[in-house]
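A single protein chain has been removed from this complex, and every other one stays in its place.
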Amino acid sequence: MHSAYGIPIWWFLTVGAMLFCIGLMGMMIRRSAVGMLLSIELMLNAANINLVAFGSYLKTPVIAGQIFTIFVITLAAAEAAVGLAIVINIYRLEQHIDADKITAMKL
Amino acid sequence: MHIFGFEITGYQLAFVAISGVTVIAALGVVLVPNILRAALLLGLTLIGVAGLFVLMNAPFLAAVQIMIYVGAITTMIILAVFLSNQVMRIGFSQAIYNPILAAGAAGILFAFLFITVANSVWINDPRNIIAAGPANSDVGVEAISRALLQPYVFPFELASVLLLAVLVGSVVIAKEDKPGA
Partner (left out) sequence: MDLLEFAKELGIITTIAVVVLLFVLVVVLYLVLKLRWVIARIQSRLGPNRTGPWGVAQTIADALKLFQKEDIIPRGADRLLFTLAPAIVFIPAYLVYVVIPFGDGMTPRSLNIGAIYFSAISSIGVIGIIVAGWASNNKWSLLGAFRGASQLIAYEVPIILALAAPILITGTLDLNRIVQAQAGGFWHWNIFQGMPMLPLAFLIMLVAGLAEINVAPFDIMEAESELVAGFNTEYSGMKFALFFLAEFAASFTLSAIIVTLFLGGYQPPLHILGGQVTAKLFGVIPLFSLISLFWFLFKCWVVVLGIMWIRSTLPRVRMDQLMNLSWKALIPAGLANLLLTGAYVAFWMAK
């Protein structure tokens, strides 16, 4: 039989915070659109870690944390698919995907 | 087992190892200029996150994470990297102040979050230990499926409609315009 894990909840929350901040930094410094998508995935995973941690560390663990996470994973997949389709389209139009240079919709 | 007066369990070691891999791979995702290697490091990060899910008593979620994120999304990202070939030569933002500003902002945010989280008094116990369930119980998977079909059936169905829309939409967006079609 298993005994207690011994991992306090704030360890998981710290890892989530680290991933989120790293993703945020990536979002700001990456110029290519695919790079930004990678950073967004990191931020979504950080949110997932937090959700599951809060669901599991209650006095009686609640399944809602994991359910919410399943939906976040689904939505992240959907958003990555559409985002990448748009990236491919932009590449066809402009022959590059440098986000600093795509200014066609600027006023 | 007591080392230096602290009690260390094996799970804590596993946590440190897995989260170390995750965070270092995440730093690699963000800092490596070659987008293909960044995508592969993202795959490694996601596997690490799946490991963290296992440590939080959510094994089904870990398997779903690997199947969807690593098996599907990472593959998709890599294929998109190949289809937009110039990508590997784009590096980082050219403005000198931008990396410093970004690192500074992220660092401040992280410090804020960390101080909040580490100093909070979490319920139940100063060290807030969760007890692992019985070794081979199906309770986790059964609880998830029951929850998806009873309280959360509406978001479940909505998610499937959304996925259908995304399926059709991304094919339409990414299709090549054939001349005369």
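So that you can tell them apart, the chains are marked A and B in the order they are listed, and the count of residues begins at 1 in each.
The rule is simple: a residue touches a chain if its C-beta (ideal position, glycine included) is under 8 Å from a C-beta of that chain, and two chains touch if they have at least 3 such contacts.
Note that the coordinates shown come from a computational prediction; the quantities given were computed from them, not determined experimentally.
The residue from B:G140, B:P155 or B:G169 that touches the chain not shown here is B:G140. Check B:L27, B:I66, B:A143 or B:L163 against the missing chain and you find that the one touching it is B:I66.
Of B:S19, B:T45 or B:T74, it is B:T74 that touches the chain left out of the display.
Interface residues of subunit B with the unshown chain, by the touch rule above, are 1, 3, 8-11, 13-14, 36-37, 40, 43, 59-60, 63-64, 66-67, 70-72, 74-75, 78-79, 82, 136-138, 140-141.
One rule holds in what follows: only the chains that are shown with their structure count from here on.
Annotation: 6 Å between the Cα-based centres of subunit A and subunit B. Of all residues in subunit B, only 7-9, 11-12, 15, 19, 22-23, 26-27, 29-30, 35, 38-39, 42, 45-46, 49, 52-53, 55-58, 60-61, 64-65, 68-69, 72-73, 76-77, 80-81, 83-84, 86-87, 90-94, 98-99, 101-103, 105-107, 109-110, 113-114, 117-118, 120, 122-124, 127-135, 140, 143-144, 147-148, 152, 155, 159, 162-163, 166-167, 169-171, 173-174, 176 touch subunit A in the complex they form. Contact residues of subunit A toward subunit B in the complex are 1-15, 17-26, 28-32, 34-35, 37-39, 41-42, 45, 48-49, 52-53, 56-59, 61, 63-67, 69-71, 73-78, 80-82, 84-89, 91-92, 95-98, 100.
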